[in-house]
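What follows is a set of notes on a single structure, which appears directly below.
For this view, one protein chain was removed and the others were kept in their places.
== chain A ==
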Amino acid sequence: MDQSVAIQETLEREENCTIVSFFCSHALVYGLLIPEKKDCLFETKIFIYNHRRMAITGDDVSLEDIIPISLDFAVVEVFCVVCLILGADTRVRVSYCEEELELRLPFGSHSRCFLTEVNRAWSGRSSLRVISLAPASTTVGKLNQHRKTGLLSDFYFVEINRHSSYSGISSREDRDDLVRSSSHTPSNKAQILTMPQFGLRDTLIRCELLKNEESYTYLENFSFFLGTYNVNGQSPKESLRPWLSCTLNPPDMYCVGFQELDLSKEAFFFNDTPKELEWTKAVSEALHADAKYALVKIVRLVGIMLIFFVKKEHAEFISEVEAETVGTGIMGRMGNKGAVAIRFCFHNSDICVVNSHFAAHIEEYERRNQDYKDICSRLQFRQLDPTQPPLTIMKHNVVLWIGDLNYRISDLDVDNVKELISNKDFETLHTYDQLKRQIDKEAVFDGFLEGDIDFQPTYKYDTGSDNWDTSEKCRVPAWCDRILWKGKNIEQKHYHSHMALKTSDHKPVSSMLIVGRINGEAYKKTFEDIVRNIDKMENECIPSVSLSQREFDFKDVKFMQHKAQTLSLFNDGQVPCQFEFIQKPNEPTYCKPWLTANPYKGFIAQGGSVDIELEIFVNRTTAPELNFGKQMIEDILVLHLERGKDYFISVTGNYLPSCYGTPINLLCQLREPIQDMTQETLRKLVSIVLNTEKPLDIPKELWMMVDHLFRNAIKQEDIFQQPGLRSELAEIRDCLDTGMPDSLPGSNHSVAEALLLFLDSLPEPVVPYHFYQQCLESCSNASQCEKVISMLPQCHQNVFNYLAAFLRELLKNSASNRLDVNILATIFASLLLRSPMKQDFAEKRKTQEFFQHFLIQGSS
């Protein structure tokens, strides 16, 4: 429903309200008022209304606050991890002058519109229309509380805009960017958390702590009665009850300060006075009658005295009580001016109470500021642990500062002052108060708060009366006697003077402060719970996958036989994950050369899965070591998840040895099929030469293939040029490795290719590597070439000649098989004369030239 009507009723005629949306569960409405006339002097303002019911009429809303959109106004969006959820409220921080507050706007176009208008108003600071009210969802009470305690800033995670915009020169574009950024970014809390660069963890903890603040603070409030009285050297002549027992309920603590307790020389020089006892007695007799109090500490410096009483039942929770004094009087040291202070620990809060008497005289306010600074720096409490540096006043959680601060009313003559007083216009009078002005200038009492003064100045009266000073000096009345505080969770219940007491030329002042004690145990527990939850969340957000299998066994792997098994990864974690098989130390790749994982890296969405093919393929490079058991089908893959765990996947299997990938000299020693030999025998064959029998002239496998071709394929068209069938190749391989059949299976082309593959897979080529260079050098000279061949090891030489002879036979049938010298030289030279390194084209030509001699010649 439209609340603009209700708002409109509260506005002036020339102001107009057009849009209002409404967020029922909270009791605030924010309005943006833009002046109608373009050059109008008054600024656009945000009006904050409190409302009751549904804000139907003007009576239902009441104005809470006005924020002018002036030069020192800034609005930035606040990103909060916990609310980075699509559809969450938008949070913006509005700052103006020294104030900052957070507005929560409900998700939706109204909020965007509102922010757009605020930004437009800011950049233009004038416009023709009067706009819109958007609702909000935070209570002013809360805001005020935050403003007082300074907690507000703790709420923010990321501040997009550094406050450069304060200067007022920020451009419209900047603003627009801000508005754009006010759209919602869907995000995954967990993901952000795991990104250390955002440092969000601490802020998240802080935020959670704040959210749970109620569970550990304000559980117990304690009332502190603070009293300050400049007694002008007098002895107590009347009961102090009207001052000290002015509260309905007995306070939990009494901190009572006196100044000018004794103005005598004895007190000044010897710091000794009977008045200490007199006034202490007077105080203890005047404490609230409904409770029993224990005197905790008295501290006095000449005439400045502070007495600390605590209700009996709280006494046991007071610890680490220390008292100190600092003189700032004559020579900057003497005790006629200065401060006394008592610190103590109450439950878990460190509290410091200071009673001070600053320099006198109206014009000496800077001296008073100096006194404050001196006291802050010079007053130090010893620590129980001597290795710890001494505690200063400001290191305490709560500082309560009372005393005759001696700040006066300036810039007003005595008659004006008295007139304002008789009119009870303390608010106006307060603007002339030096202390207020100095605090506003941040010259003194930075961070301290003082309640509103709703009592007439406490100085200076004719003793024994309520009459203003009638002496010659006719002092201007002043609020010399003050009570300030600093710390979180403190609320003032009253701030009074007590006219009934007439002993002195000052009136005593009292204040009751309610100090919320942080419940240490509860705080610790809350903190630990939060940390544990975040740890838990973080642990849950470590990328994780489940694997369909951890061990893969590949049985009977054969040469050039592709085998694959599927590894399924399922992302069972709470975040998307990036996986990759990573390299192991001392290994050049993530797996052994005969193995591949496909894909070896990738991305899996949350709840998604990916199939990875683990493929084994043994080629001529990897076969030799596997043939003789130097290596096994055995590997461990490390599957790494980015920012997550590592999984080990083991791959095992057995390789069936093959003539493929076995050196010629070894094959010449095998009279049986290679797979009939035990691995043991094979290994022995490699290590020692078994010359039990004369080796075969050429490997029987080679003979079987060549013989097969000689018998069946001598006239085969396109022999060695047409590829064979993969399945037949496998059959031929198995045949060669397991038995000695009379003929080989498969087509001629397959057998031909099997032969080429056999030559290609030889670990040492037919012309061994170390003869290669010689071959190149002698390629142009036929007899030189023959000479080289004659130097080859016997079995290699046999194979070479055998093949050359076979190829010459083929060439005799070139009419049918359409082969010529060039074709065969091209094909076979590259297999027989392999370069140990990369071969260039010129070398290739030379190897062909070399081999051609053997194809052309008629004899061998």
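Some observations on this one:
In the analysis below, a residue touches a chain if its C-beta (ideal position, glycine included) is under 8 Å from a C-beta of that chain, and two chains touch if they have at least 3 such contacts; residues count from 1.
Just so it is clear, contacts and distances are computed from a predicted model.
Per the UniProt record, the chain missing from the shown structure is "Ras-related protein Rab-15", taken from the list "Ras-related protein Rab-15", "Hyccin", "Exosome complex component RRP40" or "E2 ubiquitin-protein ligase peroxin 4".
Looking at A:550, A:671 or A:787, the residue that reaches the missing chain in the full complex is A:550. Interface note: of A:246, A:414, A:542 or A:811, the residue touching the hidden chain in the full complex is A:542. Residue in contact with the omitted chain (choice from A:474, A:636 or A:856): A:636.
Looking at chain A, the residues touching the absent chain are 196, 199, 201-202, 531, 534-536, 538-539, 542, 550, 580, 582-585, 588-590, 636, 638-640, 643, 645-650.
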